[in-house]
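For this view, one protein chain was removed and the others were kept in their places.
The letters A and B name the chains in turn, as written, and every chain counts its residues from 1.
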Amino acid sequence: MSVAAIAFLVIGLGLIGWLSARTRAARFAAAADTAAGAAGRPHSLPFYHGWYVALWATVPALLFLAVWGWTSPALVTGAVLDTPAAALPESGIERGALLAEARALAQGKLAGAFNDEAAALAPAYRAAQARFDGIATVLALILAFAGGAYAFTRVRPDFRARTRVERAVMATLLVASLIAILTTVGIVASLLFESWRFFSMVSPVDFLFGLRWSPQSAVIAGQTNQFGAIPLFWGTIFIGAIIAMVVAIPLGLMSAVYLTQYAGPRLRAWMKPALEMLAGVPTVVYGYFAALTVAPALRDFAAAVGIPGASSESALAAGVVMGIMIIPFVSSMADDSITAVPAAMRDGSLAMGATQSETIRKVLIPAALPGVVGGVLLAVSRAIGETMIVVMAAGLAANLTANPFASVTTVTTQIVQLLTGDQEFDSAKTLAAFALGLVLFVITLLLNIVALRVVKKYREAYE
Amino acid sequence: MNRLGLTDWNGPVMRRRLARRYAAERRFRLLGLGAVLLSAAFLAFLLVSMIGQGATGFLRTEVRVTLDFKAAPLLIDRAALAGRGADLALANAGIPAHLNAAATTAYGGEGAGYLSENSWLDVRDAVRDDPALLDGKASFWVAAATAIDLAAKGHGTAEAKAAYAKLKQAGAVRKTFNAGFLTRSNSNDPTRAGIWGAFKGSLLTMIVTLLLAFPIGVLSAVYLEEYAPRNRMTDLIEVSINNLAAVPSIIFGLLGLAVFLNTWQLPRSAALVGGLTLALMTMPVIVIAARNAIKSVPPSIRDAALGVGASPVQVVFHHVLPLALPGILTGTIIGMARALGETAPLLMIGMRAFIATPPDGFTDPATVLPVQIFLWSDEVSRGFVEKTSAAIVVLLAFLLAMNGLAIYLRNRFERRW
Partner (left out) sequence: MIEDHSVKSDRPAKMSARNVNVFYGQKQAISGVSIDVDMDNVVAFIGPSGCGKSTFLRTLNRMNDTIAGARVEGQITLDGTDIYNPDMDVVQLRARVGMVFQKPNPFPKSIYENVAYGPRIHGLVDGKADLDAVVEQSLRRAGLWDEVKDRLHESGTALSGGQQQRLCIARAIAVDPEVILMDEPCSALDPIATAKIEELIHELRGRYAIVIVTHNMQQAARVSQHTAFFHLGQLVEYGVTSEIFTNPREVRTKDYITGRYG
């Protein structure tokens, strides 16, 4: 029996426990009603007694199964390796392949064996699997029965089943919220761990301040001074924080101003969802758009005007399209900030005879500025973490250039580049991706913390 | 000096100044309108160019070829056509040679070049479905070569266009709806490539994401909003969630690679791992939306329920959550739409493999729609351009539907207390 089948069995048992405990509780509830009236009524509704028993019957058994599902493949393999049929090569990859094949044979996933060794192992595999499955079934059922029985004996009129069940609910809620922490810890730990391995091969100083990025030649020639990430950082800032913002800030801010201050309700009702749609378009579509439509047009333009070094993978194409992607983000942050400015400010200015644009430029925007700045910081953080547009439209050449028509590369592009294709996990080349990831994570984290502070301070100022 | 009280509001200086101020007002207003229209124009241009290029991706060009099986029979054992081995038997029956010969006879020396390399598969399928065809002369509409296909759609070389015109005059070419695009998987041949495999991969991935992210997200939101004590632990959870919501998606891919693949040894390229990774990314979005929805349920409702003796858990599950549900669903749909369009983290966990057969389970190698788009956009063959755009149209249709539903839900059920 597979783990899933046992789990179904346990859940079935839980259902039986639920029904029987509820029936029993319903019976004594009815008895109490006739005997003593409302005063003698049991503490909890029958429903809660049912859940109490069901939880005791299923949770320990399912927890056991989860652990079992994790550990049993290793146990099975261990048992198989102990059998005399296991005359396996020592080398890791071959050995693993043979074991995997034998496992597939034993589970009936493969019709025929490619290797005789695997075929020989299959019966041993099947036997071991059957034995361990048997053990698991028995243990799980014992746990389910024992739990259910223990709980069932406690179903009495004065037993506070609801309190117990609610405690279990609270525990579930807490566990659910802890997953966020686990994720954060997982991110930080995996980035730190792999980066640490990287920095044991490449000096952090060379990495952070080096001007030459050429991981390919580093691997071929065995040099370690080819991991200078400055050109990557520059490319990321050039595309994400400069070109994209030059597009997104004026357009986003002016859109927000127009929609909040001038537009009639009809236009607003259409434009706001349209802007949200712009935000909902997946980045791969923007990337395709940049690579297929914008980049060639810009290259032809540059060539026509006579700008040297024009590339079909220009920083400008990626940056402009990224800016378009960020417009709705900037616009909605600016919208929130402007609407948060008290109406009294606007009235005060209008009442002195300021025109609407004077009010907006000299009172509303200065008043909303902290919120807008916070929003822009968040937008920058999003732009420098954006991957697909730059992977598809920016280049791979790590150039230190301020020519927007030339090709530059970014941190995220290089992460994708380093981690796709054939991987050997221990090479400096793949580990470099994690070091880049760590830098990206730290920078975006700092930007977000600062931005959220600024926005929060600003909100408090007007509340 | 006493300035106040001396202002001449109707003097010429003041009038000129006022005219200037109004001109500035008009300019500013136009600037704002321009920004809005420009943003809208970007969206419109994006959609129109994608749909314009993608529309033809749903069409395929077919060339008619007449095969006379009586004159030149296929070398095949009829009995083999009945069972599971039919495809294998037909593959060895020499259909391509027949086709090429027939095309050359019908359309001259170039004739064979008008057909797609894989056009024999169309004949194979027809014969397998109706073995009686082998008894006589039969006409088949088979896939045209990419060059002819492009010429039919108005691109391509002059040479191909001439060939297409010739075929058209002979009535030997037609454009039909490319059903295969929706039912097949990836292929090296643009005329055979379809999105079904990637679509199924997306579906499986989204199922895993939804099953994990929705319950965890809602339960965390309930905990943080209703029960969490004010302490360091709670602060830590809140900070984690707020930061996770802003972590670049590619970082989640690195997490998936380092933890799910390298540490836990889960299968590469699988929908399970993709779903797990995207769930971690989507969960904070759902938490934040659900918290806002729960926050907007007025305290008076909680007081009323507590007042009639409901326990805190009952208050939340009987009263607060049902009232907050529309908001939670809106946030969930938006989060799922974002996950559906996500590409970068899935590249990290190997979901960029060439998948020619649709995945049958959560652990089978799979790819997803956005990654398929990315892979096709890299293809050299010109025939993939319209396929890429067509796949984008499909993806956008889903996303727009989801976002539209979210906006509708929000407008329909948003309650102002």
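Rule of thumb we're sticking to: a residue touches a chain if its C-beta (ideal position, glycine included) is under 8 Å from a C-beta of that chain, and two chains touch if they have at least 3 such contacts.
In this text the structure is predicted, and so the values were computed from the model without any measurement.
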Among A:149, A:171 or A:352, residue touching the chain not depicted: A:352
Chain not shown: contacting residue from A:98, A:257, A:338 or A:363: A:363
Interface residues of subunit B (partner: the chain not displayed): 1-7, 9, 13-14, 17-18, 21-22
Residues from subunit A at the interface with the omitted partner, ascending: 265, 342, 344-355, 358, 362-363, 366-367, 461
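Note that in this section only the chains that are shown with their structure count from here on.
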For subunit A paired with subunit B, centre-to-centre distance based on mean C-alpha positions, whole Å: 19
Complex contacts: residues of subunit B adjacent to subunit A: 21-22, 24-25, 28-29, 31-36, 38-40, 42-43, 46, 49-50, 215-216, 219-220, 222-224, 227-228, 236-237, 240-244, 246-252, 254-255, 257-259, 262, 280, 283-284, 287, 311-313, 334, 337-338, 340-344, 347-348, 352, 370-371, 373-374, 377, 385, 388-389, 392, 395-396, 399-400, 403, 407
Residues of subunit A touching subunit B in the complex: 162, 166, 169-170, 172-174, 176-181, 183-184, 186-187, 190-191, 193-194, 250-255, 257-259, 261-263, 267, 271, 273-278, 280-289, 291-293, 324, 327-328, 331, 355-358, 360-361, 378, 381-382, 384-388, 391-392, 412, 415-416, 419-420, 425, 433-434, 437, 440-441, 444-445, 448-449, 452
